[in-house]
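The complex is shown incomplete by one protein chain, all other protein chains being positioned as in the whole.
== chain A ==
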Amino acid sequence: MNILVCITHVPDTTSRIAFTNNNTEFDKTGVQFIIGPYDDYALARAVELKERHGGKITVLNVGEADADPTIRKALAIGADEAVRINAFPSDSFFVANQIAAVAKAGEYDLILMGRESIDFNGGMVHGMVGELLGLPSFSPVMQLEVEGDSAKLTREIEGGKEKLEVKLPFVAGCQEPIAEWKIPNMRGIMSARTKPLEVKDPVDNTAHAELSNYELPPAKGAVKMVDADNLDELVNLLKNEAKVI
């Protein structure tokens, strides 16, 4: 089974967010980058499916050269080869076009992504790619089992979940508890160094949106502490000051 896993290279979840250059660029100073947490679930499930059914895992990132260490980490976790489309991932349609081009060129039984990226949180790329390829797309997928040419999956719906049976191939945006995040072991790290990472130019430069600038939210005021023996005061504040109850 051939699986394509699309990964983002994003600031660690604990990062302080700041901008430079007149609020037009993300400030990378001191920021640790990671595989997007949802993409990491997708990758972990791909590794499990490969263990079970055999085949090959290709990871794909649309990004600049600073994403290479993140891609190597995905190879260390268990992907067999990697492709990086060398471009700044500015717009989700642009990214989707790149992913669709790679997917068309290969024969993939499954295209796994995260439910959303944690930088722009669009949650949109999987649907776009599905449409561009004429394949079904599902998200957020919480469970995924493959049997022959079909799959059983569980999708989260608001306030619950739904089980589906579908034919391969398709696109899935993954989230927990589809698999547990995998930590690369020493052998994985060593072998990742020599696994192929192909860098390609983008196929098409169409974008649908451009960034004007970034903004930070206004700073939060100081917390008002209320004594645990005076909860009527808390109720009063919620009712008359915040006016939320």
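Operating definition for what follows: a residue touches a chain if its C-beta (ideal position, glycine included) is under 8 Å from a C-beta of that chain, and two chains touch if they have at least 3 such contacts; residues count from 1.
The definition used in the following text is that contacts and distances are computed from a predicted model.
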Message: When one chain of this assembly is omitted, its UniProt record names it as which of these: "Membrane-bound H2-uptake (NiFe)-hydrogenase (Group 1), small subunit", "Electron transfer flavoprotein alpha subunit apoprotein", "NADH-quinone oxidoreductase subunit L" or "Glycine/D-amino acid oxidase"?
response: "Electron transfer flavoprotein alpha subunit apoprotein"
Statement: Given A:104, A:163 or A:193, the correct residue touching the omitted chain is A:163
- prompt: From the list A:9, A:45, A:73 or A:126, which touches the chain that is not on show?
  reply: A:126
Statement: Logged for chain A, residues touching the omitted partner chain are 11, 13-14, 17, 19, 37-38, 92-93, 96, 115-116, 118-132, 136-140, 142, 152, 156-167, 173, 175-177, 207-217, 220-221, 223-228, 231-232, 234-239, 242, 244-245
